[in-house]
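Of the protein chains in this complex, one is absent; all others appear in place.
On to subunit A.
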Amino acid sequence: MNMRTETQIEEALKDKSMAQNETHPLKMRGEKVCVYYGEKQALYDVDLDVRENQVMALIGPSGCGKSTFLRCLNRMNDTIDICRVAGKITLDNEDIYDKAVDVVELRARVGMVFQKPNPFPKSIRENIAYGPKIHGLARSKADLDEIVVTSLQKAGLFEEVKDRLDEPGTGLSGGQQQRLCIARAIAVSPEVILMDEPCSALDPIATAKVEELIDELKENYTIVIVTHSMQQAARVSQRTAMFHLGVLVEEGPTDKMFTNPDDKRTQDYITGRFG
């Protein structure tokens, strides 16, 4: 990275209101989180707090464990046979790895949007209605239609697709598909939305739309986003956590992280010396 991009980052930060982190209550907390894939340890004693109605960006070079940590937050790692999680992760002060926790319910509260848009091969309407239907969130068909419309509106997609709600979701463009996936996640009314590099498969215009959307969504939801783009982290997040080799290097307000990081590794990474 060079001087020009650094200036861009600074500009992006200037626009942002200073995040008053302490006024936001704690939503999720990881304590001494260790993750193993078989014999290999992928995360080492990660302590990280996620606060309500904020966007937390997880950055770091490939293979640093940021996606692994993200997937621990709604126990998506359970679907990988060889994966083992140690430590404690809480949602509203409840341990989500407790035996009494229903993982299905947890995932309804902590939704997820993936790297590659993955709409189901169903119609746009059914894509959105899928979650509310399985969780029984709608009392009637009209109720369900209402959820579909509001979810699409919140995801900023409604105007583009309102005339073709019954056409397959796979027929949309990449950026529209990703916003459809976000709408699908919103439809279940989650408290936290996890996003795993949601813009890596999108072009800059679609990326800008999704980023704008993330910024709006933080009014109602808590968002954790993994990103490879430093500018994106700077643009959308209030707090940033830097991972390296499975270790949480540093965590702090985004503006501080990008202007005056404590750790040399963070400094090197955001200025492009490695990663």
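Throughout what follows, a residue touches a chain if its C-beta (ideal position, glycine included) is under 8 Å from a C-beta of that chain, and two chains touch if they have at least 3 such contacts; residues count from 1.
Rule of thumb we're sticking to: contacts and distances are computed from a predicted model.
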{"item": "Choices \"Xanthine dehydrogenase family protein subunit M\", \"Phosphate transport system permease protein\", \"RNA polymerase sigma-70 factor, ECF subfamily\" or \"proton-translocating NAD(P)(+) transhydrogenase\" - which one is the UniProt name of the chain not shown", "value": "\"Phosphate transport system permease protein\""}
{"item": "Touch with the omitted chain, as defined above, among A:105, A:146 or A:203", "value": "A:105"}
{"item": "Residue touching the undisplayed chain, where the options are A:43, A:64, A:85 or A:185", "value": "A:185"}
{"item": "Per the touch definition above, residue among A:30, A:131, A:156 or A:198 touching the missing chain", "value": "A:131"}
{"item": "Contact with the hidden chain (one of A:170, A:231 or A:267)", "value": "A:170"}
{"item": "Residues of subunit A (touch criterion as defined above) contacting the omitted chain", "value": "74, 76, 79, 81, 104-109, 111-114, 116, 118-122, 130-131, 134-135, 170, 181, 184-185, 188"}
